[in-house]
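With one protein chain removed, the remaining protein chains of the complex are shown where they sit.
Chains: A and B, in written order; residue numbering restarts at 1 for each.
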Amino acid sequence: MRLEPIAAPGPARRILPPLVALGATVLLAGVLALIAGADPLAVLGLIVKGALGSKFALLETLNRATPLIFTGLAVAVAFRARLWNIGAEAQLYAGALMTVLLGTGALPWPSAILIPVLALAAMLAGALMLMGPAFLKLRFGVDEVVTTLLLNFVMLLLVSMLLEGPLKDPMGMGWPKSPALLKEARLPRIVDGLRLHWGFALALIAAVGIWILDRKTVAGFEMRAVGAGEAAAGFAGIRVPRVVMLTAALSGGLAALAGFSEVAGLKGNLTSDLSPGYGYTGIVVAMLAALNPLGVVLAALFVAAIFVGADSMSRAAGVPTYIADILLAFALLAMVLALTMTRYRLRRA
Amino acid sequence: MNEIVDILISASFWIAMVRIASPLIFATLGELLCERAGVLNLGIEGIMVAGAFAGWFAAYSGMDLWSAVAVAFATGMVFGALHALLTVLFGLSQHVVGIGITLLATSSSYFAYRLALPEVTSPPKIEAFQTWPVPGLSQIPLIGPALFDQTPLTYLAYLLAILLAVILVRTPLGLAIRAVGENPAAVEAQGLSVTGLRSGAVIVGSGLMAVGGAFLTLSAFNSFFFGMVNGRGWICIALVVFGAWKPGKAVAGAFLFAAFDALQIRLQQTPLGAHLPYQIFLMLPYLLSILALILTSRRASVPAALMQPFRKGER
Partner (left out) sequence: MPDLTPPPRPVALRLSKITKRFGPVLANDAISLEVAEGEVLALLGENGAGKTTLMNILFGHYTADEGSIEVLGAPLPPGQPRAALERGIGMVHQHFTLAENLTVLDNLLLGTRSLWQARQHRSAARHRIETLADEYGLAVNPDARIADLSVGERQRVEILKALYREARVLILDEPTAVLTPQEADALFATLRKAVAHGLAVIFISHKLHEVMAIADRVVVLRHGRVAGEVATTGTDATRLAAMMVGAEVSTPMLAPATEGAIAMRFDRVVTEGFRPDLSGVTLDLVGGRITGLAGVSGNGQAALAALISGLARPISGEVIVAGRTVADWSPALAVGHGIGRIPEDRHHTGTIGDFSLAENAVIERIRDPRFSRAGWIDWRAARSHAEKLIASYDIRCPGPDARIRLLSGGNMQKLILGRVLEENPAIILANQPVRGLDIGAVRFVQEQLLKARQRGAAILLISEDLEEIMALSDVIHVISEGRLSPGFARGSMQPAELGLWMAGQGFDHAA
């Protein structure tokens, strides 16, 4: 058996495999529902309703999608350059930490200045978190998969430590949390009365920004080139180490914005359970989007819908919420396979 | 400083070290087998979770402990087969597939656990392996109890390490596995199946990883809880690099790491430990792994064809 590249894939070949992957995911949802002793169609319906069935649900989905767009973009930017950033979780928390460090009173500035400063500071923190492993890879050949992964654990412990120590909210009771952000540091709602904050708009702007960077700028071109053919890129004069570090900075910064957005937009403070794994889910989002920045928005919405829907369904039908994680992991694998099948066919040698 | 010496001369430290190292030995050897054959298996963390759950569930359902271990091994093999199908046959990115398998295996285990025990506040306990002192050997001062007064699964880990080393170096199968990680074209030109060898290595290696996970539920602790594996799988990947892809050195690395982990736990109880937040101690194993990687990431010993999918006939 071997894989044979297809010269000019027709439209059917490009659409069908991803559709099959999605279809298989839906089928799996039904099967899991059956295993859990529930009615498959009812479960599917509850998921959809839970995600999109009411204004509240819709807003919840959009809110949940916001950090996923950021981490999805972070992973997409990195993976595209073959920088395996599995540490978006740590970068997210770095951004959240920075937001809380500077935004709870250290900088008594008006909103118009404070919010951009916090965002940039967060991005810097996230950038540094990934540039470290990137440097280790360039200089010592240390695989960034393991270093970024291990840093996730280190970061979580650091956050926990700080929240029980110097960053502890003096007025909090029991559960360790940071002091609340200044009013001036909070991201306003997009529309008064709706529970949707500017983080979502920022995420969309970021997606478009990355798309423009990719297609239209020299920097984006070089990042894509290094990912698609590092030897040829270097030969052509592209400064590969610099591009890798730039990619790391951008990727880490984007993931950190997820933390900034959650703290400044949604929660208003930092707890150690700020992220239910957005960093890891960002990988699923990025792969479902085939590393395309605009696709990341759609994929993030899809993934958020699954989570929000599954939460709601679980309360109603009793199927464990982990069904969402299973479906997304399966969708990830199915999509990766499907994307290959759009460009290759299986042949007897 | 005194406190560290005190800890090091206590027998319980060395016993704990070997106990902590045991799951790492299984999982590291499993990953080593995959990587020697040329496949990076990032599903290790999830497969350990799946093995922990499967082993625990089998025991909870009434099976005897060794059958539970077999169930864990089989569970690992199933996920290994999925990994091999996607990376060896279809040549998909080993990084992405590995992460996907970790997510899939972890979430499936948690889902199954929730289904089996819907409303539980504290995880139910099972009758785990008891320690079995090896007659004679366990009497040797200091290292006797540490090495030879452990649970049978630990003894299995020792045997496995020796077996894997012998197979890799001295048998035709081991030669074929090493060759397929160096130059799959060479293997194919000698009439062997690259797909078969790599798939086999990944499947068996994944089974071993799962047994490593099962050690946690059947030997170390005696119940299953969320977040049990806690990054051990990733540490094993670092240990494979640290051990330069050789079973003996990898096992030594596992012991070294376990020693630091055991030390860190005990240091928390000392006066020194009281001054520092416990999180600092918990961070040490991960930071140590990163340091180990920096010091040992010499490219020379890497299997040359690691992570390169073999497209048959592509010349």
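Throughout what follows, a contact is a pair of C-beta atoms (placed from the backbone, for glycine too) under 8 Å apart; a residue touches a chain by one contact, two chains touch by 3 or more.
In this text the structure is predicted, and so the values were computed from the model without any measurement.
Q: Among A:L19, A:L34, A:L194 or A:A228, exactly one should touch the missing chain; which is it?
A: Reading the full complex, the residue touching the unseen chain is A:A228.
Q: Which chain B residues touch the hidden chain?
A: Chain B touches the missing chain through residues 170-173, 175-176, 178-179, 182-183, 185-192, 303-304, 312-313, 315.
Q: Residue by residue, what part of chain A touches the chain that was omitted?
A: Residues in contact with the chain left out: 4-5, 7-8, 216-219, 221-222, 224-225, 228-229, 231-239, 348-349.
Definition applied: only the chains that are shown with their structure count from here on.
Q: I'd like to verify one number: the distance from the centre of chain A to the centre of chain B, where each centre is the average of its C-alpha atoms, in whole angstrom.
A: Here chain A and chain B have centroids separated by 29 Å.
Q: Quick check: in the complex, which residue numbers of chain B touch chain A?
A: Counting only chain B, the residues touching chain A are 42, 82, 86, 89-93, 95-97, 99-101, 103-104, 106-108, 110-111, 114-115, 118, 195, 230-231, 234-235, 237-238, 241, 277, 279-280, 282-283, 286-287, 289-290, 293-294, 297-299, 311-314.
Q: Which stretch or stretches of chain A touch chain B in the complex?
A: 1-3, 32, 35-36, 79, 84, 86, 136, 140-143, 145-147, 149-154, 157-158, 160-161, 164-165, 280, 283-284, 287, 318, 320, 322-323, 325-326, 328-330, 332-333, 336-337, 340, 349
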